[in-house]
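Shown here: the complex without one of its protein chains, the others still in place.
Now for subunit A:
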Amino acid sequence: MLRATLKSLLARKVRLLLSGLAVVLGVMFVAGSFVLTDTLSRSFDSIFSDAYSQTDVTVAGKPKVEVSELDGESVPAPVPASAVDTVAALPGVAQARGMVAADGATLIGSNGKAVGSFGPPQLGENWLGENALTQLREGRGPTADDEIVINKGLAEAGKVAVGDRVGVLTLDAKQRTFTIVGTFGYSGDRDSLGGVNEIAFTDPVAQQLMLGRTGLFTSIDVKGTDGTDPATLKERVAAALGADYNVRTGEEAAADDAQGLKDGLGFFNNILLGFAGIALFVGIFLIINTFSIVVAQRTRELALLRAVGASRRQVIGSVLTEAVVIGVVASVIGTAAGIGVGALLANLAARFADGLSLAGIGVPPVALIASFAVGLIVTIVAAVTPALRASRIPPIAAMQDVATPDRPLTKITTLGAIVSAAAGALLGIGLYADGGLMLVAGGVLLAFVGVALLTPVLSRPVVGLLGRLFSWSVPGKLGRLNSGRNPRRTAITAAALMVGIALVTGVGVIASSAKTSIAGSIDSMDAQLIIQGTQTGPRPPTFDPTVVERAKAVPGVRDAVGVASDLAKVDGEQQFVTSVTDAAVIPAIYGSTAVAGDITRQGPDQAIVNAETATERGWAVGSVLTVQLTRGEEHRYTVSGIAPTDKSIGEIMLPAAAMADFAQPTLSLGFVRLDEGTPVASVQPQVEALVADNPLVSVIDQATFTQQQSDMLDQVLVMIQILLALAILIAVLGIVNTLALSVMERTRELGLLRAIGLGRAATMRMITVEAVVISVFGALLGVVVGGGLGAAVVRALRDQGFTDLTLPWSTIGIYLAVAALVGCVAAILPSIRAARLNVLGAIAHE
């Protein structure tokens, strides 16, 4: 039996190749993501172990606010100079040095533009001199307050050289000018450690600029005397300093710091795997279809097997064996391809964040296990239904010229209705009763299955209607009839395309609704100018609070307000807080009224919270909140007002004084209200002049602000579309596959048509129409389902500021047009095959 199976498998290798290809692509994605993230994470390991290679023990203050990995980095409390002295005096300590190193130092390059970074921090630090790791490449270390050294990579990126006078932006948001007196690099001829940009000042300058005050350090770098065990030293230092400090050996610190990045990578990996999952989900449709068609075509062969004594179980086994073989072969190829893709992407990433030296391409066992498990499971699951159907073929079918009767669609339709209803319920709970993301995702998945099950019933009328468009020509009409003749096959092929199109449409609906909602809320704001930075690194650029004060003095300006934001610990939980220079201006800008209490005034110990946060955390006017900011001590604030959620700034708005204890004690956003009737253009240049010294910060009008926000959304949208393109590509393979199999199945029919005079071009047109009808049908389904899902999400998020539901008609139109194009492309090979058919051979074909 096994031999018979393998023989028949080999005989139909081309047929199965395409279904295998879907698995290959999916598995490739899975393996690729694992290889990419593993390679990157080991590269991070090596960076950090390098960075701490000269450190036996490192001491930092405990962060006052522990920030979760996804929201950013926790800012450790600064270490006073006295602690450095304490440590230096301990026995076994050869050297203890206070280090300043904080993210947020931006170099202004020779072209006047800020040198940005994609991910790696931009460190401002004190110069500690050379060691085995850090090496001066040119010049010397800084000795005067207006001197700096920078790492070679940064010098190259900014096209600056030793001796140049350059601008530097730091946390205090004022541009200062320094002379570059040297450049440095790292052992092994590296120009940076993992793409990090570094600007090193003298101690007091670094302290003032990066920590806000002299006499403070970020950490203490301890080197033990020869023969002192770092672990012992750590105990000793910890004992001497007490509980407020975080004391770690160099190794521990390297592992901790790397872990932080790895957690971020893990999250990234999960996103990639999510997209791989979608692609494989679509792949299942494709494989089900292939196996179903193959089983239908093998009816006689399988019946013959039954007739000569094979049991049902053996027939099922035979089909499943095929699935296993395909699954294994596809997994092998997919894993190999995935390793290649992962390596390629890792290299790209390394080039992007130049200076990141890859720690060699690694294939973690989990990549292999996941790839094979996924490849096999997907193929086998998909083959089960066709296998069962194969086992029900009666032996008598071997003797008959079987015209497979149209099986009634009632069962599948009922099932589809039930599944769709369940999906609706799940989505309802997930979206409206805050059931969480998993419920929503499950609901979406179920919805796809439900709609896919309903598709055969829908296909008759819809395909008929679509086909009408092409019925003016004979090939068109034949194509339409062909696409309608096997509703299950058409349906499953179309459903595969539906999934991808539905997801992009759904995301598109959410994005376009977000855009119009944002545009609407910006439009309705009584703030004609917005002061805002262009983010080039992990933290938003900031500007000095005096900018707002000076803006108020500009003629024609009625009012101005600045906003600083940070993450804080409020009643023990992480919360997004803001501090505004003048709370009264906010409701005036938004034209909002308090949900409760007073939001037009704010005392020094009062907090204004938004309605959603208040409900979530059970706060009311009069509640007392204990707030721990990044710096300083805990402080109590009394809730004095509750603002409407979509017309508030941040979850919790603290008074202006709180800003001093923020990680960035400067403004990241400003609103300027003009006097009625003052033209924006007449005021804008004067406000712009106020931030002229900071190339990262700009003054923009409402239209530009809206545009920026929607550009950002567009970028996200494009990324999602690119990732979903894989799912759509697999669906296209599905169409190719279905058509190719259909062409083979209808060889004799095609021969007949050719014999009675259908030309080659007309034959190709016939196949193309069939493909286009199927793909447009799939896209229509996708657009409807995706539009519905997107609308449901938008409606559910109405309280979060999704005030408008906008359908992106032009994008939807593009999707449909693309689907038609996709149909044409998918038809190319099958139609060429059909046109090449030898007429005589086709007629004699059995």
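For the reader, a short list of remarks on this structure follows.
Everything below uses one rule, namely that a contact is a pair of C-beta atoms (placed from the backbone, for glycine too) under 8 Å apart; a residue touches a chain by one contact, two chains touch by 3 or more; residues count from 1.
Note that contacts and distances are computed from a predicted model.
Per its UniProt record, the hidden chain corresponds to "ABC transporter ATP-binding protein" from the list "ABC transporter ATP-binding protein", "Cytochrome C", "Glycine/D-amino acid oxidase" or "Threonine/serine exporter". When the omitted chain is restored, the residue from A:K647, A:R754 or A:R833 that touches it is A:R754.
When the whole complex is considered, the residue among A:N482, A:T542, A:T581 or A:S648 that touches the unshown chain is A:N482.
Although one chain is not shown, part of subunit A still touches it, namely residues 403, 474, 478, 481-482, 484-485, 748-749, 752-760, 762, 839-840, 843.
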